[in-house]
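Just one protein chain is left out here, and the rest sit where they should.
Now for chain A:
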Amino acid sequence: MDHSTTLVLGPVYYLWDADRWRDFYFRIADEAPVDTVIIGETVCSKRLHITEPAFADVVDRLEAAGKSVRLSTLALITLDRESQYQRDLIRDGGHVIEANDLSALNLLKGRNHAVGPLVNVYNGPAARFLAKSGASTICLPPELPAVSVKAITTDCPELAFELFAFGRLPLAVSARCAHARAKGRIKDNCQFVCGEEPDGLTVKTMSNQPFLALNGVQTVSYTCQALLQTDADIKALGVSALRLSPQVCDMVEVAGIFLDLTKDKIDPDEAALRLRTAYPAVPLSNGFHHGHAGAEWVARSRNATMGGPQ
């Protein structure tokens, strides 16, 4: 049995126009060393039609390249048409579905599925409950500290666990669209203004300090998560895959950095250096993993790697 750590590319959280979205995935198919790719709108149902024309081509291209494809469900469902869309997506079958809301868990009961980082799995009993319901893979919530990750994986050895290892952290979702609001609009007449910031719209504090970023109804971190662990660290945590969340940067290079790291070709310090070059736009953070504020960067040391809540 192959126990090497695999790389998973999470869904694009941002509104990218159809061409950009298609070209991104075509290049991922052709060049990125990731095993699994999750696609599909996760943040806002109003965007669904935008990538739809390219959807089938992207799936075909990824699968032809040998990638395993999962489909992501919406994170917050409040409308009948959103429920219906999700039912159709799940009924179509053919692909493993990643649930991002309790409603998807209901529709996926008894069927092999994955659970995304936006479903609250904070402990082993919750994970075991989901496993009984058909989940085979869980991407743990990004705010979990390493001590919790270790406790959960020890409790549920039958499940595959992923860590959110790269990308701006999904921190909150709202019924209100702060992104539209910042541009003098409301959600119902947003005119897709979130598409103007394909990497998020920066929210600075009144002391001119970058803090958060808006992405439609979602709020993400300003910093970029960078869980840079050696392969031994990852195995010690009981995790089998690292999730890379797409940002506007060279994601093929990002995947290459994580591959080199998990193959012990480079060490975490060199990985950090290379990531800062690949995605210079924002600072790196890993505070959640160490039980600190999520915005912090904890420099690598033997003790910090497995650090728990302070």
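By our rule, a residue touches a chain if its C-beta (ideal position, glycine included) is under 8 Å from a C-beta of that chain, and two chains touch if they have at least 3 such contacts; residues count from 1.
Basically, contacts and distances are computed from a predicted model.
Considering only "NrfD/PsrC family molybdoenzyme membrane anchor subunit", "Nitrite reductase", "Betaine-aldehyde dehydrogenase" or "Ubiquinone biosynthesis protein UbiU", the record for the omitted chain gives "Ubiquinone biosynthesis protein UbiU", by its UniProt protein name.
Residue in contact with the omitted chain (choice from A:A18, A:L48, A:A65 or A:A126): A:A126. From the options A:T6, A:S68, A:S136 or A:T202, the residue with contact to the unseen chain in the full assembly is A:T202. Although one chain is not drawn, its touching partners on chain A can still be listed: residues 75-80, 82-83, 86-87, 101-107, 109, 118, 120-130, 133, 141-144, 147-149, 151-152, 155, 169, 171-178, 181-182, 186-188, 201-209, 211-212, 214, 219, 221, 287-288, 291-296, 309-310.
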